[in-house]
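These notes concern the structure reproduced below.
The other protein chains are all here in position, but one chain of the complex has been omitted.
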Amino acid sequence: MKFVRTKSGNLTGLISLFLLVITGLLGLFAPILMPHDPFAVDIAKKFSVPSWDYPLGTDHLGRCILSRLLLGIRYSLGSALIIQLVAIVLAILLGAFVALKRGLIDFLFIRLCDILLAFPTLVLAFGLLGILGPSLKNVLIALIFTQLIYYARMIRGLFIGINEKDFVQAARITGTTGIQLIRRHYIPNLLPSIVTIVALDIGKVILEIAGFSFIGLGVQAPIPEWGMMINEGKQYMRQHPELMLYPGLAIILVVLLFNQLANRLKRLD
Amino acid sequence: MEKVLEVIDLTVKIGEKNILTSINLTAYKGRVLGIIGESGSGKSMLCHAIMQTLPSFAHVSQGDVLYLQENLLNVSATKWRAYRGRHLSMILQNPSSAFDHIQTIESHFRETLKAHFKLTKKEMRQIALDALKKVHLPQPEQLLSYYPFQLSGGMLQRVMIALSMAIQASLYIADEPTTALDTINQKQVLTLFNQIRSETDATILLVTHDLGVIAELADDVAVMYQGEIVEQANVFDFFDAPQHPYTKKLLQARML
Partner (left out) sequence: MTLLEVKNIEKYYAQRPFLFKRGQEAPVLENVTFSLQEGECLGIVGQSGSGKSTLGRIILGIERPTNGELIFQGVNLYEAPSKEKKMIRRNLQAVFQNSYHSFNPKQTIFEILEEPFLNFEHFSKAERQQKVRELLDCVELEWAMAQNYPSQLSGGQQQRVNIARALALKPKLIVLDEAISSLDMILQKTIIELLQRLQKELQLAYLFISHDLQATRFMSDRILVMQHGQLVEEIGKDGTYQHPASQALYNAILPSHPRERKKKDRPN
């Protein structure tokens, strides 16, 4: 029974990964796959029902919803991936630095993190966006910053934890130091947990990007980021709920897939 | 001599593979039965099979475990619960993992006593104090309010034994009880077992890989090798006239 469950568990993970790769490819080749120009306004065709020409219909400006969703993958999923990647790389550098240095730098770093982490990340990102002004670039900066604090603190903890391990001490005694220590011992042992956490948080980041767009602090129209699409659709919610439904479902699906994937990764570790 | 525990033709399998092969053992009242073997010989599995705490991938394929003539493998779940921890008590190798680190020593006593007796808090405290005094722990009153992480491994092992004494267990199954301790604590714990045995006439099943522990405490010895009992003897005969090649090798490995 246990065997069957783990088998099907792996299958869920594989399916999630497969679907996410497909989604990524769709976003990558969006310019080729899009049936129409997602920015082309044609008021005459507004709110048209799904047809062969417009598989998901058009929005309030007569733009092709499918084309907008496809291009939106780049903004929603793509931004989230960039944020996570940049944040984790910076966090590894910063976390490793303070963990190996210890002393006063470490102490100040921890206090600073504690202060910043005392605010919910969304509130912190709000504040940053308020200062920087709303734009896609600033959303990236704000979210990279909030993720970075969180990750750097975590990675510092992981590094210090592994530093106490017997095998790291044994390697030091045989003369392994600095970069070699990190490359041979820290990274191979920490990578599985880091990958899991990064994957788990991608869903959260996608939601945050969409959230900022929705309240108008993030991506600006006419960029077809999914949260922005929901924002634009909300005026027509009663007559044409599908304007919000399609991007909403897209967000739910991708976030769900990432959570499934991360759950399986966690169990593999 | 009264038979307390009898293991008859016990075989434990993982899948199709024998982990224990027709084990026959008898432990008598007021005596210490030492089981010696190297790591991986199946000593711990035997303890788990007797206590019915085998991991899910292993199962008893044949044989009986009799405690005072009653087959433990057949008793009802309710009855077994009453036995386990009341009459049969298990002492583990690593005491710190056997305790809940966010509960005080006193609440460990309470929880154990509550499971088997109807007592007031005051009575439970008194029993706990008496038990801690019996295992020669200093300042028992203070100790009750301590948390497990505040005590050393040797002290925890003695608290563990005190818990078993508090419920007046009659059969102790001690799986490498001194392996994680330093020699001085080891000596204290072994002396304690000897004291329990002579004061309460309890039976002790002592599992170890250390010949010194056997020489110190055991009355009877069983040698376990690759899942089988290859030799069983009185402790003096065991040391003076070893039979099995493995036993001979073991005795030769003694230092000095």
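Should a chain be cited, it is by its letter among A and B, assigned in written order, with residues numbered from 1 in that chain.
Operating definition for what follows: a residue touches a chain if its C-beta (ideal position, glycine included) is under 8 Å from a C-beta of that chain, and two chains touch if they have at least 3 such contacts.
The structure displayed is predicted, hence computed values, not measured ones.
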Among A:Thr12, A:Asn189 or A:Asn263, which one touches the chain that has been omitted from the display? A:Asn189
Given A:Leu100, A:Ala171 or A:Leu245, the one touching the chain that is not displayed: A:Ala171
Residue positions on chain A contacting the omitted chain are 165-177, 180, 184-185, 188-189
Provide the residue numbers of chain B that touch the chain removed from this figure. 38-40, 152-154, 179, 181-187, 190-191, 194-195, 198-199, 209-213, 215-216, 218, 235-236, 239, 249-250, 253-256
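We take it that only the chains that are shown with their structure count from here on.
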Rounded to the nearest Å, the gap separating the Cα centres of chain A and chain B is 53
